[in-house]
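As you look at this complex, bear in mind that one protein chain is not there, while each of the others sits in place.
This part shows subunit A:
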Amino acid sequence: MITEVLTVAAEAGETTHNPIIPLWQEVVLGLIAFSILCFVLMKFVFPMMEKTFAARVDAIEGGIKRAEAAQAEANQLLEQYKAQLAEARTEAARIRDEARADAEGIRQDILAKAREESDRIIAAGGEQLAVQRESIVRELRSEVGSLAVDLASKIVGESLADEARSRGTVERFINELGPAGSAGGRR
């Protein structure tokens, strides 16, 4: 290219213009025009573009970051829920076991109490029976005594006015009967 230019220049040697010598007017104009261009573009246009680029990057990266944060939070919540669920499960199992143990204890307790109660009731019944028997025996004894006396007085026809005497007779009679009567009452 350069050699071509030089040959062209040589051919045009007799002309007033040399293509590789700049015209000073054009240098001045070029400098002014390019300075204006640089000033306007570098001051008003390209910084704005950088700002827009930055804003765009920010918007995109901000979105990604927000999404990542949300994801992390969701994961954390999930973990938390899982942990809580597991805890609740073990808790429930523990409560169930406890309840089962309690129920068993209570059952044993109630059984023991019932047995005790029944024992107590049986014992009380036996005692009462014995007491009643005693009183019945005592009643019978007096009744039998008077009956026997009446019967005897009727049979004998003789009044046994003297109480002391009659009592002594009856006592003696019953004592004679005693062994046979008590053996029959026990049965």
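Simple rule for what comes next: a contact is a pair of C-beta atoms (placed from the backbone, for glycine too) under 8 Å apart; a residue touches a chain by one contact, two chains touch by 3 or more; residues count from 1.
Keep in mind that, in the parts below, contacts and distances are computed from a predicted model.
> Between "2-oxoacid:acceptor oxidoreductase subunit alpha", "von Willebrand factor type A domain-containing protein", "ATP synthase subunit a" or "Putative tricarboxylic transport membrane protein", choose the name on the UniProt record of the chain that's been left out.
"ATP synthase subunit a"
> Out of A:T52, A:Q76 or A:S118, which touches the unshown chain?
Of all options in A:T52, A:Q76 or A:S118, contact with the hidden chain holds for A:T52.
> By the contact definition given up top, give the residues of subunit A that touch the hidden chain.
Interface with the chain not displayed, on the subunit A side: 1-2, 4-5, 8-9, 11-12, 15-27, 29-31, 33-34, 36-38, 40-42, 44-53, 55-56, 59.
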